[in-house]
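A single protein chain has been omitted from the complex, and every remaining protein chain is retained in its original position.
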Amino acid sequence: MQFDQLLQFIISGITSGSIYALIALGFTLIYNSTQVINLAQGEFVVYGGLIAVSLYAGAGLPLFAAVLLSIIIVTLIGVVFERLAIRPLINHSIMTLIIVTVGASILFKNIAMIIWGRDPLTIPAFSGDDPIMFFGASIIPQSIWVFGITMVTVVLLQLFYKKTITGKAMKACSINQTAAKLMGINSSSIVLLSFALSAAFGAIAGVLIAPISMVSYSMGGFLGLKGFAGAVLGGLGNPIGAVVGGILLGILESLSIGFIASGYKDAVAFLILLLVLFLRPSGILGARIKEKV
Amino acid sequence: MLDIRGLRASYGHIEVLKGIDLRVDEGEIVTMIGSNGAGKSSLLKTISGVVRASSGEITFKGKNIERWSCAKIVATGMSHVPEGRQLFGPLTVFENLQLGAYTRYRRDSKKEIDEDTEFVFEMFPVLKERWKQTAGTLSGGEQQMLAIGRALMSKPQLLLLDEPSMGLAPIIIQNIFAILKDLRKKGLTLLLVEQDAMVALSIADRGYVLQNGQVVMADTSQNLLDNEEVKAIYFGHRKKAH
Amino acid sequence: QKATKQQTTDTTGDTKEPYKIGAVVSATGPAGPLGEPEKKTLEMIVEQINKDGGVDGHQIELFIEDDESNPTNATTAVSKLIDEKGVIAIIGGTTTPSTLAMKPETAKVKVPHIAMAAGIKVTEAPNEWIFRTAQSDAIAVQKVIDYLSKTLKVKKFAILHDSNAFGQSGATELQGRAPGAGMEVVGVESYKTEDTDLTAQLTKIKGSGAEVVVVWGTNPSPAIAAKNMKQLNMTIPFVGSHGIANKSFITLAGTAADGVVFPAAKILVPASAAGEQKDAIDKFIADYTAKYAEGPNSFAGHAYDAIHILVQALEKAGSDNEALRDAIQETQGFNGISGIFNYGADDHDGLKTSDMIMVEIKDGKWTEKK
Amino acid sequence: MTSGRRGRLNKQWLWVGLYALTMAIIPNVLANNYYMKMLIVLAINTIIVIGLNLLMGYAGQVSLGHAAFYGIGAYSSAIMTTKYGMSAWLGIVAAILVGGLVAYLIAIPALRLKGHYLAMATLGFAEIVHILFIELREITGGTDGLYGVPAPSIAGFAFDTPQRLYVLVWMVLVICLVMALNIAKSRVGRALRAVHGSEIAAASMGVDTAKYKIQVFVLSGILACVGGSLYASMAGYVSSESFTLTVSITLVTMAVCGGMGNVWGAVIGASTLTIMQEYLKSYNDYNLVIFGAILILAMVFMPQGIYGAFSDLAKKLKHRLQAIPETAGEQHAAS
Partner (left out) sequence: MPLLEVENLRKQFGGLMAVDDVSFRVHRDQIKALIGPNGAGKTTLFNALTGVDKPTSGKVLFDGADITGKRAHEVAEIGIARTFQNTQIFANMNVLENVMVGRHCQTKSGIFSCMLGLPSVRREDLESEERAYSLLTLVGLEKKAKSSSDDLPVGERHLLEIARALATEPKLILLDEPAAGLNNEETSRLSDTIYRIRGNGVTVLLVEHDMGLVMEISDEVVVLNFGKKIAEGPPLLIQQDEQVIQAYLGQEIEHA
């Protein structure tokens, strides 16, 4: 294997991995406020992309305006979803809430099918399609956007959790709602905030990948799966873990295309994920929680 | 400071508070005694807003709070050390304390909050040693100390304490009661629930006796301590050592 | 469905019993982009036929079931159509797995069955009751093999295919037929329909010495592949499958679509057809566009052919299942959208390689590649 | 007090009898292949969800990978019969053996994981299995799948029509239901619930938590395999598309919607959702929109699942009925 080929595999891996990472961050946010895995996370991504397509190609807005507006609209969708479906159940079991997100993903997905049809759609790349060469390997500018924004978000998110009291309050809500209330934390608005942010992150991922991988109504499940896998691999609840996990997953896939067989790439990636979990049951960077008895 | 009238509350269809009247004046230490399941914890929970009252009135600092959210009540100056500690297990001791001061972050300077953290650390030096340890791995008693310390972090005017001595070594209990008396002098009002009726009454000004969700007796601590009926039921046949 | 029910009540008078026809398509799910135009076409054609007085005075009552691209649903859907609705013939399904799931069902109860899926196994024996209107993968693949070996005259090519039924079947056929045409397959890579990036697979192909890459799949992946090839500065020709015979590919791939060549039915470049077939194609495009405000694709064509062949046979033989089956099998020279159909006892596909053309995308337009 | 328990048990068997009878009568009322097939699918789903409920509702271990066992069962049956010409019965036995073995091997490491990590591990396992179904073409037929799976037969009587096969499926279902109910109320059932409640406490009471987690995982895996095997016999055709992540999620949804931690919850959940999914198909494109909306509403209004909601309602009614004579008594005493 030549160096530039290997490098290209790694870059390919980082390209899809950053997408997984960005989606994994969305999972992290909601997990950190409710311990719920939001199985509709992929739908936020899809809506981000599709709404941007409509605003850009349909309504004729400038690209960046369309992108921005799309993120705002999806954030609102996240807010409405939280108020209508999550809030009434916040004191119930996590499994119940997860099934609500299953319901939401089915609902969102099929509404998208009715609105946008079955064919995939796309928007232009933010800064052109001309690849950038890097030691014989090539990258498209959009991938750099994805990677860059993922990095910026993870830094901001990490600061949010480590440095701000709101970030800590968010975690507090997921650990013990009653105790959070007793601290004077308005858990209702904190959870709402996490859904809003998570929807926004999803939408950001959606608008970023629309030019690379196109968007279609049915992609949500797949993207959600990859994001979830990335989040778990890195250690649930840890933003850095989410990014490490997501990117690692992407690289694993692409290396198994390079060295094993492309048909087995997901199998290899999941196999390694399982091995990692069996050795580190809380993911790569996840904390092992032990309660005193 | 706190005035409760005709308070009722239930879990599902089981009514646990059946028309409670209770008053706590500013600067007082008031205690509630009663046997297992009398409704003491439930009353504290209803006051702090964790459990909704089904009817009746709770007035705190002149405001009707029975419909308020927990968050608003805490922000108004009440703090509750709940039964079972309710710590944030995966978070560190320090983070738990920070969250105790959650309502003050917008109001008070960082310096003030740091000072109060220091105060709690002085009160419970173990916590300072363990400030980076996750709360869930603390020993039972250390957790109880953290729960009390965390409640103090919000700088409350009224502190609801549900069995603060549970799981603490005798020497620490003595310390805590000394500190509580001290805090009272600084203007803190206390509503205290303790299993050991004698200890509770010995530091309280007044006491209420709860039975089956109702107040069956209310008097000054001294009178209750001398009351034969109370003695018979709540001091038991055996004297505790401390 | 409501509408069709109403018709039944309307026609209880002196008109004849309606013919009930069932269809199973993948209107939703991953194969939705294929199944939906099929569904629309069936509805449109049946409406036309009924308006023109039906089949020998029998109205057609059409029942369409959506299998959501899942074969399990397809089997129950067939039962529903046959046992509950009492249909006399089945059209569908859209995908090969669904069709294969339906095949034993229709055979068991002896109901004529016209499939719209391309997989080779669909019409393999036992095939007494099943026919099809989609070009079999064998034809499309042969078309590509001919193009590679005769027009491009290459010796080595690589395959990039979807791991779904369509892609797997195409890849297997290509591998099987390459040696016969004196070519070597130097790389076979697959991807999942939803994959976001194919540069890894293409990098591997780039290093394999392939002179052409054949991409076998449906949107959006081939479009991603086209873009990725540009990114990787791969200049070898991109030959597609009939799975990209739709406008969507051009929109998605943008300039990267230029120069892409793929096999397709003549409907894509109507000018390539002649005589009655051209008329049929033109009329179909016009009708479909008028009704749905978008052009039909080749999948719509499969549905068109299926319903028309069935109706012709009904006209000839009536609704008796054996007679109907025989009538379908006797279909000769039917000018369909996908080609001119000549079924026979040992040919339930009815099409030849000459029914397909190679199409090249030039400046975002389809042109026939001679 | 013991007599009270006896009474409760008897009532339970009454319900089982009633259920078995209803399931036996329905085919006589709705006698056509389509309804029979729907009933078979419903029964198969019920069998699988009963197992899943033992695993999730009782032992508290989440699995997002049961489609894999469903598939392993179906493929084992199909491969044994179509490739090796074995009888369908041997196919079912093979399905149970293979599925049980795979479940055992995956359970040992996986059940050390908790919560979402376990969910991810089972999901990952199912994805791997799904890919193997697609890629091991020689054995599985790739994406084309395998067809020509024969129906089982006894002494010349073949279960080859839906009506006949249903008899077999019905018997398996009733057996599974009875076995699950037996486990649920037994020592093992309590051990499983203890594992759910607190693993440390369970272990300190002498419950070998690892053993029970593995046992219940294997059991639920086997039930899914049995379901898969029956499915293969019904459809005569097996393809990887029938065993996707969506199927795993649907199964979990059935378990949760019905009500976890009660065997009847599984029965109710699987039946309701299977019927609803089929019924909604007539709404075409709006089918799943409605389904998603109903799912959300169902959870919002019945967070404990259908069984939970009804038992709550029953309790409330009981309470109300008891309250009336009580207050009447009080009034009497007052006067």
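A, B, C and D are the chain letters, set down in written order, and residue numbers restart from 1 in every chain.
What we mean here is this: a contact is a pair of C-beta atoms (placed from the backbone, for glycine too) under 8 Å apart; a residue touches a chain by one contact, two chains touch by 3 or more.
Just so it is clear, the model here is predicted, and its values are computed rather than measured.
Across the entire complex, contacts from the unshown chain go to A, B, D.
The missing chain, though absent from the display, is touched by one residue of D:Arg137, D:Arg164 or D:Arg190; that residue is D:Arg190.
Per the touch definition above, the residue from D:Gln163, D:Ser198 or D:Ser311 contacting the chain not shown is D:Ser198. Shown as candidates are D:Gly124, D:Gly228, D:Gly261 or D:Gly305; the residue that touches the absent chain is D:Gly261. Chain B meets the missing chain through residues 11, 33, 35-37, 41, 83-84, 126, 137-142, 144-145, 163, 166-172, 174-175, 195-198, 233-242. Although one chain is not drawn, its touching partners on chain D can still be listed: residues 1-2, 5, 178-179, 182-183, 185-191, 193-194, 196-198, 200-209, 215, 219, 261. For chain A, the list of residues touching the undisplayed chain reads 291-293.
Keep in mind that, in the parts below, only the chains that are shown with their structure count from here on.
The chain pair sharing the most C-beta contacts is A-D. The greatest centre-to-centre gap from chain D, using C-alpha centroids, is found for B.
Chain B and chain C, compared by their mean Cα positions, are separated by 74 Å. If you average the CA atoms of chain A and of chain D, the two centres end up 31 Å from each other. Multi-chain contact residues of chain D (touching two or more other chains): 134-135, 285, 287-288. Multi-chain contact residues of chain A, defined as those touching 2 or more other chains: 110, 113, 263, 266. Touching chain D in their complex are the following residues of chain A: 31, 37, 39, 85, 88-89, 92-93, 95-100, 102-111, 113-114, 221, 225, 228-229, 232, 236, 263-264, 266-267, 270-271, 273-274, 277-278, 281-283, 293. The part of chain C that touches chain A in the complex is made up of residues 28-30, 32-33, 36, 163, 189-192, 194-197, 199-201, 203-204, 206-207, 219-220, 223-224, 227, 230-233, 246, 248, 251-252, 254. On the chain D side of its complex with chain A, the touching residues are 56, 62, 109-110, 112-114, 116-117, 119-121, 123-125, 127-128, 131-132, 134-135, 200-201, 245-246, 249, 252-253, 256-257, 260, 285-289, 291-296, 298-300, 303-304.
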